[in-house]
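Partial complex: the chains shown occupy the same locations as in the complete assembly.
When the chains are written out, they are named A and B in that same order, and each has its own residue count from 1.
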C-alpha cells in the first residue's frame, strides 16, 4: 500500500464519521470538526488513488442530479468530475426545459427526479434565505418519500452554494491550505485575512466569505474579517465564527481596512460581496415582483461600491503580509483583475499573475471535495472501501 | 435465487415475447397481450434486482438518444434512469442547438444520430397526427439505413408520448395497479373511471386517457370513459377500446358525468384533455402558420373549458366510489390542484393530499417501464439474461 495513502487511512480510522453516512452535506457547520477532518482525509485519499490511476468507482450505474439555479462553470465541472469518478452519470435538471414553472411543487419534483438519483447537487445562491430553504425542502421531500416507501433509497444532497454557505468552495480552499502547509494541524495559528474588495459588478453572494470564516476558525486559524461600513455578513454567522475561534483556541477579529487585516497575514482572501441588508431588500423586491425597485437598488449598490475602489489587493498591500508577495493569495475565481477584466477591481494584475498557479491549484481540489462528500454519504465503512479500491487496483485509464 | 424474482421468471417463460426483440415500442396496441404481460414481468424483475442492489447493466458502453419535442421533467428523468440502469449514456438531440432547422430531412438526421445509438426515445405529442408520423418516419429511416448496411445495428425506438399514445405512462400506471392489487390477474373486473376534469390551461394531450382505455380494457378491467360533450377522444381508439374489452370479457362504457363514472369505481383517473376536433383544427392552423387563428382557438377552448368547472374530483365524488377516499386515485402528474396550483382545477387538495403517496408510487414505475421496453428490445433471451444478471451478482452500488 502506498505510504501516503496508508497514512490517510490511519488518521481516518481515528475519527468518528459514522453520521455522515446517508446524510446530506449542506453546510460545514452541520458537521462536527472530526467529520470535517474525515472529509479532507477522504478527499486527499481519493486524489491519491486517482493520481496513481486507480479507479475510484463505487457505482456501476446510477445518477447524480444537478440543479443549478444560477450560472456556473467551475462548480458544474467539479460536480460532473466528482460524481464521474465515483461512477455516476450526471443528469441536469434544467428548469427552463422542464415543467417546473407550471405549478409543480418542490416536493413533487424532488421525488420525481429521485427514483434513481443517488445524489442531488444544488446551487441556489441568489436570494437571501431562498437557497437554504429550497435545499431543506428538497432534502425533507426525498427523506419523506423514502420514509413512505416511495423511494427505495434516500438520495443525499450536496450544496453547491447557497445564500449562506459554499461548502465545496471553502473545503477546496482548506484542502489547498492543508496541502500547502503539509497538514491540517500546521494551519493552527496561521493568520488569515478575509476581506471585502471592490468590484464593478454588484450582488455577489455572501456565501463565499461566510463559508471561510465559519470553516477556518474551527481549525485554530486566526481569522480577521474586514469590510467597508455597511458590507456586513449575516450577523448570526459572524457571531458563530467568533464562537468557533474561541473553541479552537484561535482568534476572530474584525478590522476596518484591508491594511489592518493584511498586517502580518499568512493568507489573504480579498473578494467582493454585497451588503447583507441590501441583499435582504433585493429578495423582498424580487418576491414582490418590483423590477423597478430592483433597478433602483442596483444603481444604489453600484454607486456604493464605487466609493470603495481603494479596497483592492495591490503589491503594496501584499508587502504588509507575513511573506510579502509570497504570502498565499486566494480567490474562488473568476476574479475582477484590474487592467484585465475591468478597469478597477478586486486585485491588480501584478498580484494575480504571481499567484495564478496557486489559485488554479486551489480550484483543483473542488472535484475532490465534492467526491469526498458523496463518498462519505455512500460508503458505510469509508476506510474499508478505500482499502478495497486500492486492493482492487482497477486502472482508471488503460494506457497499455 | 430470490423467490419473487424466480416467480417472475417462471411466468415470463410461459409467454411468447420473441417479436419484441429488435423491435420498436411505439404503442401498446402494436403488441400482443402476452407481450405486454412480459413487459410488466420484466419491469418488476428489473425493479427486484435493483432493489437488491444487483447491477442490471447489459451495456458496457452505448448511447441512448432522447428527442424531446415538448417539455418534460418526469419522462426525461425516467428515460435517463431507465437507460442508465442498462448501462447506456444519454445523449439529447436538442433541436435548438442542432442544424435541423436548416433543411435537414428526418431520414438524414435519424441516421446521423444513430451510428452508435442503441435506443432512441421520442416525445412528440403536441399536434394530432404529427407525433406518430414523426416516430414512424424515424423508425423507417433507421430500419432502412440498417438494411442498406449503413448502420451495423438497428436502433430501436421507444415512444415517450405521441399524440395518440403514452405507453410508458400507462405502463407505469398498470405496474402500479399490478403491485397494489397483488398481480395482473387480480385486476380483472375492477372498475376504472377514466374521466375528463377541468383545467385552467388548454390543449392538454389526448394521449393519456387514450393510452389508459386502450391498455386497461385488455386485461379484463371494466372501463368507463366520461367527458363533457365535445371532448371526444380519437374515435377509432374509442372503438378499439370497446373491442379490447369484449375480447377480454370486460366492459367499456361511456358516461356523461363524473358522478356516473365514479359510481362504484375501484380506480378513478380524472384528468383534463383537449377536444379532439379542436386539436385537429389547431394542427391545421399551425401547419398554415395561422398564429392569429391559433390565438382565437385558444380563447375559445379556455372559454369552453370554463363552462365545465364542475368536472373536478372532490371528496363528495370520491364517496361514491367502491372504497370512498381509499379508492385508488391516479394522475400522471403534475395535477391542477385547487387552492394549490390554481383556483379551480382537476382535483381538490383534500383528495390529492390523501393520495399523494400513491401518485408518487405510480410515477416510480416509469423508469422501470422504460427499462423493460428496452430490455425486451435488446435481450434476445430475456429470461436467460435476467438469470445471468442475478448470477453475476455485481453490486450496483458498493456500499462496503
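Note that in this section a contact is a pair of C-beta atoms (placed from the backbone, for glycine too) under 8 Å apart; a residue touches a chain by one contact, two chains touch by 3 or more.
Predicted model, so just to flag it, every value in this text is computed and none were measured.
S.K.: With 2 identical chains placed here, how many copies of the sequence make up the full complex in this file?
M.R.: My count for the entire complex in this file is 3 copies.
FYI, only the chains that are shown with their structure count from here on.
S.K.: How much rotation, in degrees rounded to the nearest 5, is required to superimpose chain A onto chain B on the basis of Cα coordinates?
M.R.: 120
S.K.: Starting from the mean Cα coordinates of chain A and chain B, work out the distance between those two points in Å.
M.R.: Spacing between the chain centres: roughly 41 Å.
S.K.: Quick check on the complex: what are the chain B residues that touch chain A?
M.R.: On the chain B side, the touching residues are 50-51, 55-57, 68, 71-74, 76-78, 80-81, 84-85, 87, 89-90, 201, 333-334, 336, 340-342, 357, 360-361, 363-364, 366-367, 394-400.
S.K.: Can you name the residues of chain A that touch chain B in the complex?
M.R.: Per the stated touch rule, the residues are 58-63, 65, 89, 91, 93, 97-100, 102-105, 108-109, 111-113, 115-118, 145, 148-152, 378-382, 384-385, 388.
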